[in-house]
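Missing here: one protein chain of the complex. Every other protein chain is in place.
This part shows chain A:
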Amino acid sequence: MTAPDTLTPVLTATWADERSWTLDSYTASGGYEGLRRALTMSPDDVIAEVKDSGLRGRGGAGFPTGMKWGFIPQDNPKPKYLVVNADESEPGTCKDVPLMMASPHTLVEGVIISCFAIRAHTAFIYIRGEVLHVVRRVQAAVAEAYAAGHLGRDIHGSGFDLDVVVHAGAGAYICGEETALLEGLEGRRGQPRLRPPFPAVAGLYASPTVINNVESIASVPSIVRHGAAWFASMGTEKSKGFGIFSLSGHVTRPGQYEAPLGITLRELIGLAGGIREGHELKFWTPGGSSTPLLTAEHLDLPLDFEGMAAAGTMLGTRAIQLFDETTCVVRAVLRWTEFYKHESCGKCTPCREGTWWLVQTLAALERGQGSEADLDLLLDQCDNILGRSFCALGDGATSPITSSIRFFREEYLAHLTHGGCPFDAARSTAWAGQEALA
């Protein structure tokens, strides 16, 4: 088999189509063919197809999607639920929002097939509230799907019933954590739950629940339509298929690039026209701010789950934020740390108190106050949070700090010798050098 092309638009393939968000447009390009096919299969065969495809969760953790579905105890008499995590909030992550805006039916079709597979008759799409037009487009797509008989009672004569509820969140990064999301969906403060029990056994309303990211569910129709082998022909050995890579920051053409997993950042930056003219790459996040930073040394690593783990980081959501040499890494890390402090739900002490102390220590360093010993203090604080917090938010808060101290220790110290930040923030802006705009 020949190697796939460098870019492989599947999820993004229809985004430039006229009125791509409508049922007519989606159907004209083969939409709902996956559903038609799924309804000729048994639910277990659909699960097997997704398992065999090698699809791993696209929300950051990379857990095999088909295996997650297989954890649903079918002998449990309670209703089963599918909850789509559309709370896209990880800093740098911006793939699900354009997907739902341009092609909400890809998600809706995926929801129907997935529910058929796990035998759920109610699904919820939990969309962060801060993206109004996305909420509108998904609401409209669900309404169109009902009108076309893709949703409701006895879907296309299959005997399968499904209702979908579009649910808008209200502003809380923590609700991207799946059990906190369930709390929010149950009308409570979004604080994570102790596991076990895992949601597959006792999730929404203490019933068996699958929670999947938007892009994971949106990948399902193409897998069912074209087959597991087709999907698995893209990507790397253990990171199969395609994914949307989101490039942002100091790059000539930021945007969405859909490619087989395993593409390198060098290839992506090449396609994106290079780092902005006259500048060079300094540091980047592979998959959002919770994934440890990398540098220009890491341009040739495969962007897949294994390649990133081997480099001491994570593939995460493929949210590649690129920063050039004008950017102060201490400023960048302090801002992310303030974010984690703001978003800490307060449930567990290491995260609630720890993120507060991280901000105090980092802010002083950024002002040029303190001493070199404060770097060890920071690392010690991180050590008291990482692995000791209730959920991954606390772990994520430590990632930018420990990785930046590892790669840029000298730059932290420069703040002390300089008596403050040695960088000119104005040089980093999108309009630097074009003063008329400012």
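Throughout what follows, contacts are C-beta pairs under 8 Å (C-beta built on N, C-alpha and C of every residue); 3 or more make two chains touch, one makes a residue touch a chain; residues count from 1.
Just so it is clear, contacts and distances are computed from a predicted model.
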item	value
The complex's invisible chain, by UniProt name, from "Molydopterin dinucleotide binding domain-containing protein", "Anaphase-promoting complex subunit 4 WD40 domain-containing protein", "NADH-quinone oxidoreductase subunit NuoE" or "Cytochrome c-type biogenesis protein"	"NADH-quinone oxidoreductase subunit NuoE"
Among A:Asp96, A:Glu109 or A:Glu366, the residue in touch with the chain that has been omitted	A:Asp96
